[in-house]
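Apart from one protein chain that is not included, each protein chain of the complex appears where it belongs.
Then we have chain A:
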Amino acid sequence: MSSGSKQYKAIGEDVWKRTDKVNAELFTLTYGALVVQLIKDYEDYAQVNKQLEKMGYNIGTRLIEDFLARTGLQRCSTFGETAEVVSKVAFKTFLNITPTISFPAPSTIPPAAPLTTTTTTQQQTSSSAIPLPFPSEFILVFDENPLSEFAELPRDAREGGLWFSNVLCGVIRGSLEMVSGFHFFLSDL
């Protein structure tokens, strides 16, 4: 795992160097304005979370093509490998961050992750009746998050359960679905 992990790190850094960059302030402020406008429009934090996730999903289904074309990576053989690629190559390429990966013990179901402005926790779960090979889920912890660099959630939003960076959950779901959904399609024939 460690040699593969190093290799993914190198790929991520290499692609990051070749990517066009955008001003961080512009990006952060645009996202902040988007979230605030959503809150104004929906006046319900749960609904805002849902919309952010949906937006992220639509981004993910498109972004995955760019990711595959640029990195030339092949299908992952284990879910652990998927976690490595998502953290070390994908997040590195698109946001220049490398979230820390951890694998929860197979039997425990992690509680709904609280989301703060500095740390985002996300879970990827596969629903299936048969016992899944370990690991079947992973948690990404963000030490730094460019989306919420200047965001300080007001008490109201915090208590209302706003997931400020929920768009990232959607992006991961959308992109992984595009490469795994194909699996189902093949066996469906």
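By our rule, a residue touches a chain if its C-beta (ideal position, glycine included) is under 8 Å from a C-beta of that chain, and two chains touch if they have at least 3 such contacts; residues count from 1.
In this section, contacts and distances are computed from a predicted model.
Enquirer: Which protein name, taken from UniProt, belongs to the chain you can't see among "Sodium/hydrogen exchanger", "Translocon Sec61/SecY plug domain-containing protein", "Trafficking protein particle complex subunit" or "Photosynthetic NDH subunit of subcomplex B 4, chloroplastic"?
Expert: "Trafficking protein particle complex subunit"
Enquirer: Touching the left-out chain: which of A:25, A:66, A:144 or A:159?
Expert: The one listed residue touching the chain not shown is A:66.
Enquirer: Which one, A:34, A:95 or A:179, makes contact with the chain that was left out?
Expert: Of the listed residues, the one touching the omitted chain is A:179.
Enquirer: If you put the missing chain back, which residues of chain A would it touch?
Expert: 61-66, 68-70, 72, 74-75, 178-179, 182, 185-186, 189
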